[in-house]
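Here's the structure we're looking at; comments come further down.
Yeah, one chain of the complex is gone here, protein chain that is, but the others are all in their spots.
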Amino acid sequence: MADKRINKAELPKLLERLAQEHEVFAPARDGSAMVWSRVEPGDVLELEFTNTDLSPKGFLFPQTERLMHFKNDPEDPEGMIMEAEPGLPGKRLLLNIRPCDAKAFKVLDKVFERDEEATDVYWKDKRDKTVLFGLACKDPCPTCFCTTVNCGPHFEEGLDALLVDLGDRLLVRPLSETGERLTADLEEAGQEDTEAATAQKEEAEAAITRGVSMENIEARNVLEEYEHPCFDRIFEPCINCGTCTYYCPTCHCFDIQDETQGELGKRYRTWDTCMSWLFTHHTSGHNPRGTKKDRVRQRFMHKFKYMPIKLEGSIGCVGCGRCTSKCPVNIDVRSVVNSMNEQIGE
Amino acid sequence: MILKNLLEYIGIEPGRVHFSWISSAEATKFQETAKEVVSQVRELGPAKRLVKDIPMEAA
Partner (left out) sequence: MNETTQQIRAAAKRLLEEGRVDCVIGYAKGTVPMQEQPYFAYTPEEAENLVWTGFCTNNLANFLIRRSGRNAILAQGCVSRNIVGLIKENQVKREDVYILGVHSPGMLDAGKIKAEFPDKVITEVEEDGEEIVVRGRGFEERLDRKKVKRNNCYTCTHRNAVLYDEFIGQEGPQTGGGDIDNVAAPWESLDPDQRWAEFESTFKDCIRCYACRNVCPLCYCDVCFVDENNPQWCGKGLEEPDVFTFHILRAFHCAGRCTDCGACESACPVGIKMRTLTSKLEKDIRELYGYQPGLDLETPTPLTVYRPNDPDVAE
């Protein structure tokens, strides 16, 4: 697929084209926060930002989502039937999503669509109806480390198209059939555009100087890594809130709750966190992750060891750095993973 | 007192929530207070604040 280009002055036309078929969402400034916001033709798009505060995970996996509702009334012909929830009424497009967040969706696909017989239909419905137009990173933020977790500021996997900000214009690289179709009207990019984009990619990748090394984590067997002495100290400042898990684009634990009143009821799922003592507390009272150390270790082992094993090498982290910048006690995922990677007995 | 103040402070209408010390030997006081509460709350109309409406959400 050939690269395209568009002058920034013509972006409104592209937005109009995209909005014809989709509800379009894009990052927007809200004070000093960056939030995902519905954009309509005529809105000005924000291109100078590092990343949104909350990841776009909520578009495909909302924090609170009704799974079914029911009426417990044998007399009612419509009672006693679990009504499934309707899917999304139309298509959505996430414009200017960062490549790391798009890659996170690929990781979550492996979680939610793992088994054809038991696909998470709530995820799949939204996933199939959502188009991703990414905005490549020019200036990675100080907490980004995507290049060291199989991702990068211009990473293309998972996107329908990648936009690269080249100053007065954008390179538009279609990456899927959908991306190709939606950008068919744009003029082709010149060689200097493609070269400028490549140069920006290399500069951005070089700007990420603080990352993680994982070769020892990968090489060791699970139990050896589990017993790594670094875990004796890492957990100490942690307050076991859910901030890191909720801001993370790849965290996916959820709780299921039923609420009823009279004969009407609903079942919903809501984001949960391995940081909570309830995380895997059994009804028997037994709690395999009962201490703070166990839970903190659980999170990092899951994302950096268990997930790569179970998901054909996919790391449960895309290097967005949100957990580190939002953690109220400054637990830095880079420090943690690098500690996990240290030689044991050092 | 503290709780009543807090609820009114966040915007629950005065008269929506009542607190009263009544002994089981004060039947008359109980009756009067109950009538008072009912009439005040009726005047305010249906509660809309801090109301979790599961039937509505579940319908």
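Here the chain labels run A and B in written order, and each chain numbers its own residues starting at 1.
Here is the rule we go by: a residue touches a chain if its C-beta (ideal position, glycine included) is under 8 Å from a C-beta of that chain, and two chains touch if they have at least 3 such contacts.
Because the structure is a prediction, the values reported are computed rather than measured.
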Inset, instruction - Using the touch definition up top, pick the residue from A:Thr130, A:Thr324 or A:Asn341 that touches the left-out chain. - result: A:Thr324
Inset, instruction - Return the single residue from A:Asp139, A:Glu205, A:Glu263 or A:Asp294 that touches the missing chain. - result: A:Asp139
Legend entry - Contact footprint on chain B, counting only the chain that is left out: 1-14, 18-21, 33, 49-52, 57
Legend entry - chain A residues that touch the omitted chain in the full complex: 29, 31-33, 48-50, 53-54, 63-64, 139, 141-143, 233, 236-237, 239-243, 246-247, 255, 257, 259, 268, 270, 273, 276-278, 324-332, 334-335
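Methods note: only the chains that are shown with their structure count from here on.
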Legend entry - Distance between the centres, which are taken as Cα means, of chain B and chain A, whole angstrom: 45
Inset, instruction - Please give the residue numbers of chain A that touch chain B in the complex, ascending. - result: 66, 69-71, 259-262, 264-266
Legend entry - Residues on chain B engaged by chain A in the complex (per definition of touch): 54-55, 57-59
